[in-house]
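Every protein chain but one is kept in place in this view of the complex.
Order as written gives the chain letters A, B and C; numbering starts at 1 within each chain.
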Amino acid sequence: MQQFSLLLTSLPDGILLGFVYGLAAMGLTLIWGVMNVINLSHGPIIALGMFGTFFLFMRAGVNPYVGLIPIAVVGVLLGVLIYVIAVHRVINAPHLSSLLATFSVNMIIIGLGTAALTTSPYNVDFSAGSFKIGPVTLLGTRLIAALVTMLFTGGLYLFLYRTRPGKFIRAVANNRAAAELMGVPSTRILALSFGLGTMLAMVSGALIATFFPFSILAGGSYELKSFVIGVLGGLGNPIGALFGGLILGVIEGIIPAFLETSWVPVIEFALFVLILLVRPSGLFGAKK
Amino acid sequence: MKRSVFSIFTVLVLAGLILSACGSSATPTQEPAAPVAPAPTDAPAEQPAQPTEPPAPVEKTVIIGFTSSLTGAQEVSSKRQVAGFNLWMNQVNEAGGIQLSDGTVVKFEAHTYDDESNKERVQELYTRLITEDDADFLISPYSSGLTAAASIIAEQNGKVMITAGAAEDDAYKTGNTSLFQLYTPGSLYLISTVDMLKTLDPEAKVAVVHENDKFSTAVVEGLKPYLESQGFEIVLEEGYASETTDFGPVINKIVASGATVLLGGGHYPDGSTFARQLYERKVGLKFISLLVAPADSKFPELGDAALGVATSSQWELAATHTPEEAAALGKEWFGPTGEEFAAAYEAVTGDKPTYHVAGGYAAGLVLQKAIQDADSIDPEKVKAALEAMDIFTFYGGIKFDTSPEAHGLQIGHAMVVAQWQKNEAGELVRKVIWPADVANADPLYPIPAP
Amino acid sequence: MTILLSLQGVSKRFGGLQALSNVTFDLPEGQILGLIGPNGAGKTTLFNAINGVYPPEEGRVIFRDKDVTRSKPYDHARMGMARTHQIVQPLNELTVRENVMVGACFGHENQHLGNAARIADEVLEFVGLASRVDQLAGSLNVAQKKRLEMARALAAHPYLLLLDEVLAGLNSSEIDGMIQTVLKIREQGVTIIMIEHVMKAVMNVSDRIIVLDYGQQIAEGSPEEIAKDEKVIEAYLGDPKLAEQLLEEE
Partner (left out) sequence: MKLWHKYIGLILPVLAVAALVAWPFVTGKPANRESAFTILKAVALASSLNILLGYTGYVSFGHIVFYGFGGYIGIYLLTAQEWSLWNAMLAGGLTSGILAFLLGKAILRLRGAYFALATIGVNEAMKAFINNFDLFGGPTGITLNFSVYKAYGGAAQALQTSFYIGAGLALLAVLLSHIVRTSKFGLGLLAIRENEDAAEVMGVVAPNAKTWAYVLSAIIPGMIGVLFFFKNGNVEPHDAFPLHASIELLVMVMLGGQGTVLGPILGAFAYQGMRGYLVTSAFFKNIQLSVSGALLLAIVLFIPAGAIGWLRHRVPMIRRALA
């Protein structure tokens, strides 16, 4: 009975967080899907999004949700920049090259970030109230973050399926050589995809900053979560990532009802390896 | 063409860096003297020369070596500890150093590297401090884990190491002879809190929720048996991973367990997050005590979430120890008063000192006292002075265990309980609430509902 | 006459496509079997079924009296089967000699490195790549890579050699050279199945020919019989006159 009420109180939280985790993973998995690159600079980019909220809200007084717009714009530009400088030359090289190239971007961002911001934790002192429904407490910031995630997911879907650049992105993801033959400007499309992936990561970071403290190093654990989610939802499947995020959120909500909280990462990562082995295309992907 | 030019350039840059790396570490070999001879042999070599001439004031610079965490998980507390130490060092040097009876004037110089909160290079850096920088005495890094690795280097070189932010007990029970601990050991951290709770609410149901790391686990290992011996019911015991950011599930468990009091926490990042989410979720606990985080002056950044959160503190300005207290106990007093220390610190940094600052300062103070008592900078004599030390400072009593089983463990120091309360102006201030004789406020119990 | 390889009702499907259906034949030791058919007839798929790359769903593959239907490609190789690929697969960052040594080391003779190097040099001499032994395989041209494929297979000293279009893309003098090479291999007692589009060569060299069309085995017989087979002419050769011309060209 106690476990049941624990579940009841923990699940909604897990689900709300799952949305935001899903948004972060969407950025990772989009890049993977389009260009088969695992972006190891994903974590620091999320952290940059967090600092985006911090500086806009704490220093300039911009509402965190309004602040998402400039953060998203900066995200796209930053992503394109990273693509052009670090990724484009190794896009056809073996995996190790692109992994290390993005890892060096990771080092550069963290190095500069540490010099400028130190590694101390920062807090965005922002609250959007909380709602109590029976025994369940829902925090306003998390509720809004979940809504924003849904908006972004919908937007991404429309962009990919209804616009010309979006269709180009899907064509390049499907078969780059064929898309090039059909006249798709693949370099620009790849850069745009990287920009979009980076934007999603930054926006998720910006949302996370409204409820969790963070430092320049904080992105690392969300990057690991994004890997897990990406694999759950199927690497390369942005919409699957949202469901993957929800599953992860639910797992994080459920496990503590039965085990000590410190077992959560054990189960998460064991599940991660298991799914890679059994269904590498993800829970929703076609069986290989 | 362009590409290969660039490749060559990159190779050159890399080669240059490597060469300069080798070059920089090679430069000290150019010094004419053989630096291999350890510092201790220098001192006796000079002493016979002195009686032949009347003692002219000889100035000796003692080098203190330590690493600090400029980056990484331990950054906040580590920097405070270093700030405290530097304050002491500058004060001593500005005051003209320490006068020894043979006319030698001892001044201090600090050599330090960044350990990045990472054990990988700690031993390398401490070896470098001892052998290249010729450090005479060592201060520990911040945190028990880093200190354990560094202590082995101190031990093998016979260097005295004063440990400040290294509370966990195990490191002092390894049979070493060079470590001297300033902090009350981890296993005793929450004892005074439990004593206070006993007077406030002996029926309290306690949830023990802590970070799953070396220090916090050690604290809890000491706490649990004591809680039980005092007749408290532990309704929940839970560890959480160090990088935890979402405390929702843990908090739900606390609520479900029916606990009225929470004891636990870990370090700054997780502790501040935990406190904030406890507040956001309106858990309504009567009392919350977290390790480390509430002791930091950044804690009120949490706003109202900080209200009522208590911590075990190694030292609080409001309950600073006094010469009268020392006299009453029959102990020798040494160093500035707490007010003097706090004023000096505030003059330099504009910030109020925390116990980590006080710990860093006290590390220097203890060393100063030991050098004065030994009337020498000979490591063996200083070590003997440390072992014999039984003093009182603004930081409190200092006395080290000298038994071989737990050599260097702090046994003279007591902790206080501090709590964030609101003053008349509605500002958050940290008040000392226990022990009653030094308290400047009553415990806020239960914490008012948000 | 010993039967080296026997296929019994081998079938393979990819999704909705029936790539092979009920292929059955016996291959005696020492013969050259030609495998022909239009593009997409399932010839390479048959090779893949024989050497375990894509095991068939139905039927059995018997090699040297052992059922190897479900065995892995490396098991086949270790039992003395070797093949070349239609699309060359050189080990680019290894030298030509090292490429061939792989064949010798891991084939059924399981040679030591020293022997393998010697065999590699012999085989490379045989296929005419002796001057390129220390070059990286990736730097060869296509014709040379085809020879390298052949050399790798030969170095294993296999009982059965599967040749997948080794003549494609070669000029006529190169083709003649390669045909001589194939005949020499047979003289060494190696049994060969070759997929080939160059009719002249197939008709010339093969002891027997099997024709595949849409995964079906539509004809089997001596080159002369095949050349006269109505179904074959219809399916593949298209024009009886053309077929006769091809035969007469020799």
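As a convention for this text, a contact is a pair of C-beta atoms (placed from the backbone, for glycine too) under 8 Å apart; a residue touches a chain by one contact, two chains touch by 3 or more.
Keep in mind it's a predicted model, so treat the numbers as computed, not measured.
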Among displayed chains, the one left out touches A, B, C
Where B:R121, B:K381 or B:K399 are the choices, the one touching the absent chain is B:R121
Out of C:G34, C:G59, C:G103 or C:G215, the sole contact with the unshown chain comes from C:G103
Touching the hidden chain, out of B:I63, B:L200, B:A241 or B:A344, is B:A241
Where A:A60, A:L96, A:I133 or A:L181 are the choices, the one touching the absent chain is A:L96
Even though one chain is not shown, subunit C touches it at residues 51, 53, 72-74, 77-78, 82-83, 85, 89-94, 98, 101-103, 105-108, 112-113, 116, 134, 152, 156
Residues of subunit A touching the missing chain are 32, 36, 38, 40, 85-86, 89-90, 93, 95-97, 99-101, 103-108, 110-112, 114-115, 224, 227-228, 231, 235, 260, 262-263, 265-266, 268-270, 272-273, 276-277, 280
Residue positions on subunit B contacting the omitted chain are 3, 6-7, 10-11, 13-14, 17-18, 20-22, 24-26, 28-29, 34-36, 113-114, 116, 118-125, 127-128, 130-132, 145, 148-149, 151-153, 155-157, 168, 170-171, 173-176, 211-214, 216-218, 239, 241-242
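Just so it is clear, only the chains that are shown with their structure count from here on.
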Using C-alpha atoms only, the most centrally placed chain is A
Chain-centre distance (mean CA atoms) for subunit B and subunit C, in whole Å, is 76
Per the touch rule, the subunit A residues reaching subunit B in their complex are 2, 5-6, 9-10, 13-14, 17, 114, 118-121, 123, 125, 127, 130, 132, 137, 139, 208, 212-213, 215, 217-218, 220-221, 252-253, 255-257, 260-262, 264-265
Contacts from subunit B onto subunit A in the complex sit at residues 71-73, 75-76, 212, 238-241, 243-246, 248-250, 252-253, 255-256, 268-269, 272-273, 276, 280-282, 298, 301-303
